[in-house]
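One structure follows; several queries about it will come next.
For this depiction, one protein chain was excluded, whereas all remaining protein chains were kept in their positions.
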Amino acid sequence: MRPSGRQPDQLREIRITRNFTKHAEGSVLVEFGDTKVICTATVDRGVPRFLRGSGSGWVTAEYGMLPRSTNTRNDREAARGKQGGRTIEIQRLIGRSLRAALDLNKLGENTITIDCDVIQADGGTRTASITGACVALIDAINVLKKDKHGALKGNPVKYMLAAISVGIYKGEPVLDLDYAEDSSAETDMNVIMTDKGGFIEVQGTAEGAPYTQDELNKMLALADKGIKEIIALQKAALES
Amino acid sequence: MRPSGRQPDQLREIRITRNFTKHAEGSVLVEFGDTKVICTATVDRGVPRFLRGSGSGWVTAEYGMLPRSTNTRNDREAARGKQGGRTIEIQRLIGRSLRAALDLNKLGENTITIDCDVIQADGGTRTASITGACVALIDAINVLKKDKHGALKGNPVKYMLAAISVGIYKGEPVLDLDYAEDSSAETDMNVIMTDKGGFIEVQGTAEGAPYTQDELNKMLALADKGIKEIIALQKAALES
Amino acid sequence: MRPSGRQPDQLREIRITRNFTKHAEGSVLVEFGDTKVICTATVDRGVPRFLRGSGSGWVTAEYGMLPRSTNTRNDREAARGKQGGRTIEIQRLIGRSLRAALDLNKLGENTITIDCDVIQADGGTRTASITGACVALIDAINVLKKDKHGALKGNPVKYMLAAISVGIYKGEPVLDLDYAEDSSAETDMNVIMTDKGGFIEVQGTAEGAPYTQDELNKMLALADKGIKEIIALQKAALES
Amino acid sequence: MRPSGRQPDQLREIRITRNFTKHAEGSVLVEFGDTKVICTATVDRGVPRFLRGSGSGWVTAEYGMLPRSTNTRNDREAARGKQGGRTIEIQRLIGRSLRAALDLNKLGENTITIDCDVIQADGGTRTASITGACVALIDAINVLKKDKHGALKGNPVKYMLAAISVGIYKGEPVLDLDYAEDSSAETDMNVIMTDKGGFIEVQGTAEGAPYTQDELNKMLALADKGIKEIIALQKAALES
Amino acid sequence: MRPSGRQPDQLREIRITRNFTKHAEGSVLVEFGDTKVICTATVDRGVPRFLRGSGSGWVTAEYGMLPRSTNTRNDREAARGKQGGRTIEIQRLIGRSLRAALDLNKLGENTITIDCDVIQADGGTRTASITGACVALIDAINVLKKDKHGALKGNPVKYMLAAISVGIYKGEPVLDLDYAEDSSAETDMNVIMTDKGGFIEVQGTAEGAPYTQDELNKMLALADKGIKEIIALQKAALES
Partner (left out) sequence: MRPSGRQPDQLREIRITRNFTKHAEGSVLVEFGDTKVICTATVDRGVPRFLRGSGSGWVTAEYGMLPRSTNTRNDREAARGKQGGRTIEIQRLIGRSLRAALDLNKLGENTITIDCDVIQADGGTRTASITGACVALIDAINVLKKDKHGALKGNPVKYMLAAISVGIYKGEPVLDLDYAEDSSAETDMNVIMTDKGGFIEVQGTAEGAPYTQDELNKMLALADKGIKEIIALQKAALES
């Protein structure tokens, strides 16, 4: 029934490649099927003004799509002179989620900037971004741990995070929507959970008809299954 | 336990004043306690380029806060030269929700622009905005209905919508958070539902600890109760 | 002769409501007939860079119109990414006038920011803004006076100010033009005066034919009468 | 008493050089003493959207200062990415005044764009600009008159315009303030009049103390004298 | 002598991977050693306004660097709201060069947009971009050739182009500078040549001391050798 032939509860093939580029403290290529995102984590000493002297660190995120990562070319945001609303919404979500995964006090007055740049899009770029960014973030924190001057006050990583989309496609709840499904789904929900099973963020939008509590529960169950599988892949990547 | 002395499942006093200003096709002052938002709906012939010739209408929304609607003054976005990320996120939510309430084909090639301007903020400005905007939207559509040239193709209103925030405050699920609660809640969730009881949007964010499925369900039950009460107030306002 | 039936030297009904919103140090709703403006005054410690260390304070103003405060909707300036020329001209006028009313040295190194936001427009928004802003400014200064750390060096208020428009409408000088008059007046003049009767600003523009010295004098006489009445209303409001 | 040794009612030396640059339909270098402004007038077929099909023409103006036209360098507005408030205020004044000098219907659907660029500033740049722009505008209209396709419907020039500043300097009304006077004047007034003696614009600002009706009248009398002299110079330049 | 151990006339390893991403008509990953750039070519019907109706096509280019493609993170240009001067200079060079390689009349009224996005930088990103973009451009034109509606009027490709940097490093002319060399070279020159051996662009800048005609000639000879080798690689890639 799914355009890709997948089972309703089946993820696309997910690949996580660490050290994808050479300069960043953390650099991950994450692939959810044909969706490919480069996630880098950059460590800088110091924090934004509102945190100076607080002893607390900061994590922020930026997101972008290469103009031709999509089927038709999108204007380059740098050339248009501003980021679009969708971009801003997504990068706020990425930053907020990752901050929830850390104890920022233990990070010390360091800032980690996450960049998620989509080089090929086929649905689920925000969930792939969060999934890859979590691995890049941990790599960057491991660099900080080895840095005598890094000022970490213990391990700031409280949780691992992964994200997945679920939705109602042709009346049936499905896991990890690709573009063909996403563009005609009745409901589109993004779920971010920790490796302990708690929710960090749930965002569910009725694209067609309103959805019911029962549908919501079924989607959350699918998300729970998918996120467990993704977290296993993240852990395997970090151990390799 | 709540700073306001309210019960966990108790809304603030909600007031909906129609025809608040004189020029707009729909103009509503909505008050959720001390949160006050002017919601106007403007009807224009024609639609954005991507819909021209489709026969379909469009609804879009913009949101703003007066600089001193808050406890400390925020920079005026017009003077800074751009809308902040929070503003963009909220106005996208308002527009998306209201479009879900309508059959845009029945609207004909008309555009309705919703403006939600917060004149005093005390938590819950986005849920108040959606609640007031829905009433202003219906008033504007009623103007269109009386307009011979309005080109409506039947009643475009599929649902009434209302929105409410719920959250976990000091460990307990509560309804309709004011600023004092919102700024220290562990979880903050905005729920938008129709008068038929379906979900249009659920957005739940862990501000402190991750939340559980059980907490999610309790919050959704509170939201369901609150939204039923608000929709009754909207209907009363529309009939007055 | 006037669309509103008023006498040539008759003001619209003017109402001044203090403490209109709860957060600002000064908050006034000013109404000149159907023109309604929220004027707030915000006190901040410190001054812009060019005054640091001078011992002098600063007053600045910003102006905006809600998009649908007018008969047809204006683009939201925050969304367009810049303030229009008319907005900039008006807010410069408001700030310049209010600074002329104060002894900035006695204000100490404090900044007062005036926000004038038009929620309903029917002509004369700039004169209503200045009139309301003066009251909000005085309320804010009274807050500063009670503040031990406020660093006032005496009473900085040299004058009360009010503003009114006058013009030549259908060949006759009239006071306090509403939109119907303003949009077809031959001459449009804004006059700002102190409670001592001196001029702070006179701006007279020939919209149709050039005007004569005699017409100028008649308009100034009308303005003088109107401003005396408005200042009485300001004083009554401040005493209530 | 004046820093320049001039009499209170004495203009600086005023020079008007036509055909200063070779490309524009009208190109004037205007000098008020050490203040030097290049004023060009450009003719384009067609009008802005709001006038299309109306048969009416349009005049608009832009103003700029070379960064080092002043004693200390000002940031280049093109590099900062926006025009400052003072620039916007001045260019609106120039455009509004020049439109008042023409019968726009007789101009036909042509647009004339005035550019006033200050290459050296010593006070009075806005009045010099209007004075020079009026000559450039007439030169451009004369080019249009000779153009068979120009679509003029009679002579659009209703008036000649000149502008001058007057002020209260050390307690005495003076004509044509230079920078040394302008920066310490108690009152600063710009007056624009026609060759028939009518007022197009009066803008008087109290920089120090409020001014009286008597002072206003004395300043207007000085302006009237100065403008008569300037208009004689404009006419001489146009005849040369 | 070179940090990389290369001979003065030795290129880095150059790899050209076609069809690197799936959506674009042409998509190439080009690698000059550790410098990696994704070059895509997008075909759109129609041309910019200044060419409409001319029968001629257009080629334009945009360039960007991922924020952490470099050793320290650069601000994201989309977030800053403008492209930097270096970016603009480079994308103008890319577009200008590629247009010189085509007969735009034979392209018909089609626009090809080249996007060069640096995912890892180690010197020579502009020369790598042009080299990769030329291949992506030819792939896109081959798509157009197969498109019945593509409106090509013959083969628009007049030349193949490649680009290489040369410079004076520690007093000696060298080919294809990497970052370690580039950042301390006395002279930096970028050369773009066709497969017929003609120059499309030569840009040579003295970073330290001025350079002589003899040094210029030696650098051009190195560039000629390098470009011949690169063009062989481009042709091999296109044939594979």
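A, B, C, D and E are the chain letters, set down in written order, and residue numbers restart from 1 in every chain.
Definition applied: a residue touches a chain if its C-beta (ideal position, glycine included) is under 8 Å from a C-beta of that chain, and two chains touch if they have at least 3 such contacts.
Keep in mind it's a predicted model, so treat the numbers as computed, not measured.
Novice: Among the chains present in the display, which ones are touched by the chain that isn't there?
Specialist: Displayed chains contacted by the hidden chain, ordered by label: D, E.
Novice: From the list D:51, D:119 or D:238, pick the residue that touches the absent chain.
Specialist: Of these options, the touching residue for the absent chain is D:119.
Novice: Just checking the interface: what residues of chain D touch the absent partner chain?
Specialist: Residues 21-24, 27, 34, 36, 38, 40, 42, 44, 62, 64, 66-71, 73, 76-79, 81-83, 87, 113, 115, 117, 119-121 of chain D touch the chain that is not shown.
Novice: Going by the touch rule given at the top, which residues of chain E touch the chain that is not shown?
Specialist: 82, 85-86, 88-89, 91-92, 96, 100, 159, 189, 193-194, 196-207, 209-213, 216, 220
In this text, only the chains that are shown with their structure count from here on.
Novice: Let me check something: if the centre of a chain is the mean of its CA atoms, which chain is farthest from chain D?
Specialist: A
Novice: Among A-E, C-D or B-C, find the interface that matches A-B: by residue number, over half of the contact pairs should be common to both.
Specialist: Of the listed pairs A-E, C-D or B-C, the one copying the A-B interface is C-D.
Novice: What's the distance between the Cα centroids of chain A and chain C, rounded to whole Å?
Specialist: Inter-chain centre distance comes to 50 Å.
Novice: Once you find the CA centre of chain C and the CA centre of chain D, what distance in Å lies between them?
Specialist: Their C-alpha centroids are separated by 28 Å.
Novice: Can you work out the whole-Å distance between the CA centroids of chain B and chain C?
Specialist: Going by mean C-alpha positions, chain B sits 33 Å from chain C.
Novice: Check each residue of chain B and list the ones that touch at least two other chains.
Specialist: Chain B, residues with two or more chain partners: 81-82.
Novice: Touching pairs of chains, which are they?
Specialist: A-B, A-E, B-C, C-D
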